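Only one protein chain is missing; all other protein chains are in place.
The first chain written gets the first letter, and so on, giving A and B; residue counts start at 1 in each chain.
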Amino acid sequence: MNLHINWTACDGRGLCAELLPEILAEDDWGYPLARSGAGADVPVPPELRQHARRAVDRCPRLALRLG
Amino acid sequence: MTAMLDTLVPPPRTGPNGSHRLLLAGVTTLDDHVRRNGGLPETAGRQIRSLVAEAGLTGRGGAGFPTHRKLDAVASGRRAVAVGNGAEGEPASRKDHALLSHAPHLVLDGLQLAARAVDAREAHLYVPSDAVAGVHAALAARRDPLAVTVHAAPDAFVAGEESAVVSAVGGGPAIPQDKSVRVIERGVRGRPTLVQNVETLAHLALIVRYGADWFRRAGTTDEPGTFLATLTGPVRTPGVYELPYGVLVGDAIAAAGGVTEPLQALLVGGYHGAWVPARPDVEISRAGLARYDASPGAGIVVPLAARSCGLVATAHVVTYLAGQRAGQCGPCVNGLPRLAETFIALAHCRSYPDLVSQVDRLSRLVVGRGACKHPDGTVRLIRSSLRMFAPEVSAHLTGWCTAARPAAHSDRIAS
Partner (left out) sequence: MTEALWYTARGTGVVSLLLLTIVVVLGIGSRAGRPVFGLPRFAVSLVHRNASLMATVLIAIHVTTLLTDPYAHLKLLDLLVPFDAAYRAAWVGLGTTALDLVVAIVVTSLLRRRLGARTWRAVHWFAYAMWPIAWVHGIGSGTDRGSAWYLALAVAAATTVAAALIWRLGPTFATLGGRREPRSTPIATPNYRIPTPINRIPTPINRIPTPINRGGTQ
């Protein structure tokens, strides 16, 4: 399962990095940075799936999608 | 007269010989075009797709994607849209302009045939604004089964990116869109959309007339056919040349009249391409360029004079690329200017500790983190320049430039 970041919508609000600190950090400018090195599609381990769903739901720019 | 020529003149039995196929077959007026190539073939859509597959045609817009795979994917959708992309946002490229002004009917034939191959109900042509008038004139002389809408592309680097094209044709801004939706599934107005470079369409128009075997007579087995190369810089006759894949750099430069001064490297593929050594036996093909992390791209070849500074030339391009951000994706909007500033410092011999590691860190911050490959292409060029010009990098870090014309002068890639 991948977390897809729509970069045209993302505004670096940072809620996702708070909810998924294991897989997302923040870069110099506040945008989500995948710890695994992925760019737009970040793999989500099964135990974090629920947290990923919450991150998708809370993103104020609707920039996230699970797939 | 033209009406009769359209339907009654069959194409000649053999295609143009040698590698000047688009050049030989391409003529400007419709009458000349029909006299030389025959009218629009009646070949069925499915047959067109299998001819393209046999011929091994790949996209000539830079990505080199197998054309038949795109055709098959879009053909499996409903109410498809076909778009010819001649936007040519790349400043070092001129081939799309040349094709649209010298051989518009090859392109327009290709668009009709590609539309038939995917059963498209709409056809569009997306061209630079200075080509619009010529295209309209060519269209006015024709009577095509599918009407073509012409769109003027803005003069921006990212305006020719596939999803930017789809957005613009659909009435939106010409900036790349999020890739979670593939344009071959949902593109213009939500319909499956085929986007093909105008050169690809021109080749397609000839393949349908003369067959796959004819197409494969030029080029290599794995990379068949010819491509339009734009050669600029310190060559005697810069211009657009048609060359077969697998051509040696030396022969390509000879085609452009030879060099006007000794070279140190060549930029191949475009501003998102890579530097290769200026050796005449380098082969211009995916196979031949892979070891330099380069590819033919959209056919751009820009030699760099030996007396220029490769880092300064790269810094120029990187600054241009940083200014061409679409402005929508945070990492690119913020990262490319920082990357450009750091690279300019290096080019100007204004070294500071960990400058190179800064370039590396910023590079890794922008790759893959955007809606399109603009940051990725920029980083590819930067990494290639650090490899190719490694001795210059060492010199610059200690504060001096090895080139005869260092950064103090306003320098250019093309002298």
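Throughout what follows, a residue touches a chain if its C-beta (ideal position, glycine included) is under 8 Å from a C-beta of that chain, and two chains touch if they have at least 3 such contacts.
Keep in mind that what you see is a predicted model, and the values were worked out from it rather than measured.
Chemist: Out of B:219, B:269 or B:310, which residue would touch the omitted chain in the full complex?
Modeler: The missing chain is touched by B:219.
Chemist: Given the contact definition stated above, which residue among B:243, B:349 or B:362 touches the chain not shown here?
Modeler: B:243
Chemist: Among B:289, B:315, B:379 or B:395, choose the residue that contacts the chain missing from this document, as touch is defined above.
Modeler: Result: among the candidates, B:315 touches the missing chain.
Chemist: Mind listing the chain A residues that contact the chain we can't see here?
Modeler: 9, 11-15, 18-19, 28-30, 54-55, 58, 60-62
To be clear about the criterion, only the chains that are shown with their structure count from here on.
Chemist: Rounded to the nearest whole Å, what is the centre-to-centre distance of chain A and chain B, using the mean of the C-alpha atoms as each centre?
Modeler: Once rounded, the distance between the two centres reads 34 Å.
Chemist: Spell out the part of chain A that touches chain B in their complex, as residue ranges.
Modeler: 4-12, 27-31, 33, 37-40, 65, 67
Chemist: Write out the stretch or stretches of chain B touching chain A in their complex.
Modeler: Residues of chain B touching chain A: 175-180, 328-332, 334-335, 364-365, 367-371.
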